[in-house]
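Sharing a structure here in structure tokens format.
What you see is the complex with one protein chain gone and the rest in place.
The letters A and B name the chains in turn, as written, and every chain counts its residues from 1.
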Amino acid sequence: MTTWSILEFTGVIAFAVAGALTGIQKKLDIFGVLVLAMTTAVGGGILRDVIIGNTPPLTFRDPTFFMISAVTTIVVCFTYRWLEKYKNMIQIFDAIGLGAFTATSANLAIQHNLNTLFIVTTVAVITGIGGSIMRDVFVKEIPYVFRQEIYAITTIVGAICFYYSQFYLTGAAQLYLCFCITTVLRLCCIKYQWNFPVIGIPSKDQAAKE
Amino acid sequence: MTTWSILEFTGVIAFAVAGALTGIQKKLDIFGVLVLAMTTAVGGGILRDVIIGNTPPLTFRDPTFFMISAVTTIVVCFTYRWLEKYKNMIQIFDAIGLGAFTATSANLAIQHNLNTLFIVTTVAVITGIGGSIMRDVFVKEIPYVFRQEIYAITTIVGAICFYYSQFYLTGAAQLYLCFCITTVLRLCCIKYQWNFPVIGIPSKDQAAKE
Partner (left out) sequence: MTTWSILEFTGVIAFAVAGALTGIQKKLDIFGVLVLAMTTAVGGGILRDVIIGNTPPLTFRDPTFFMISAVTTIVVCFTYRWLEKYKNMIQIFDAIGLGAFTATSANLAIQHNLNTLFIVTTVAVITGIGGSIMRDVFVKEIPYVFRQEIYAITTIVGAICFYYSQFYLTGAAQLYLCFCITTVLRLCCIKYQWNFPVIGIPSKDQAAKE
């Protein structure tokens, strides 16, 4: 097991935990909780593979990620009350996963001869946020990533760095550079609570002034 | 028309009826009711084909299933009040369809050289529940299969039997074995109202005790 696998596994676990907790909160049955955890963990990667024509998806050919999600779900079912206290730690794991998935996906796009800045970035974003969008749609929520916190932008920045670094760096160094930039940026967003502005309907204060 | 086609057609009709009734209940217009019926009936199969790279999907190359769904929808539009009384019969048809689709899909996965227990099972589950998940998402419901009744598990059991039976049986026997196991198991779930437990927030009684 390489260091890189460990980073990816960390991400799969964090994503599966987020999915399973959402399922429990929404009172799904055990099967629903399992599907939601798996969707969050591997949904983005499946979407990526289907869109770039890499079928059957990687996670179907090597079901390790599915297995990790399943085991994680079982553990979450027994520990979910206790997990609430470790939200910060889960967010850190999630940032690690986001970094690893961004680098892996950007790399996969280039390996499939989809080597333009735009595609590399889009493929990375779809992988990073696709799973959580599906999770939120399944439980009737407007996807979280569309509403709060800067999440996808960190993936975009990471993927852009990956794209340009290919002219200066080799394989592993490129992956780790992209991973570090994405993860550190995401952790900053969490720590300093950076949000995107919401456009539109003026707040009550503004409305009062007008 | 083979016996197998009849089983599949029964399933398509049952799925389309479920979709059309949902559409009517949610006050969609005729076009919406039609799309919902088709989505429920052939959506799972399309999802399966897109994921395993079998494009364009089978139902596009041979639109028989689409035609059956369309005709079913028209019939449902004229008879929906009367259909309410036959809910039990529709559930039996649905179980027949689930069994047939499970066997067909597991078989298709193996024909596409996706011959591992995990993939065969996942492909069967996606085909079995994919259509009804899409239906529920379209009408803003948390998918039924995540919340109530044991549904997908019968597909999983059927697909596992299909996978292992390939070492002992030939084509048709394998299909019918898988069909019988899935359908009978599903009928038992309906008859004895087997449900999965919902984890989590304790019920009021429990909360009172604590």
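In this text, a contact is a pair of C-beta atoms (placed from the backbone, for glycine too) under 8 Å apart; a residue touches a chain by one contact, two chains touch by 3 or more.
From a predicted model like this one, the values you see are computed outputs, not experimental measurements.
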Sole contact to the chain not displayed, among A:T10, A:S69, A:T122 or A:T182: A:T122
Residue in contact with the excluded chain [from A:L36, A:I52 or A:I68]: A:I52
Residue touching the undisplayed chain, where the options are B:F138, B:F162 or B:F196: B:F138
Residues belonging to chain B that touch the chain removed from view: 23-33, 35-36, 46, 50, 53, 55-57, 60-61, 63, 66, 77, 80, 137-140
Where the unshown chain meets chain A, residue by residue: 50-53, 112, 114, 116, 118-119, 122, 133, 137, 140-143, 145-148, 150, 152-153, 195-201
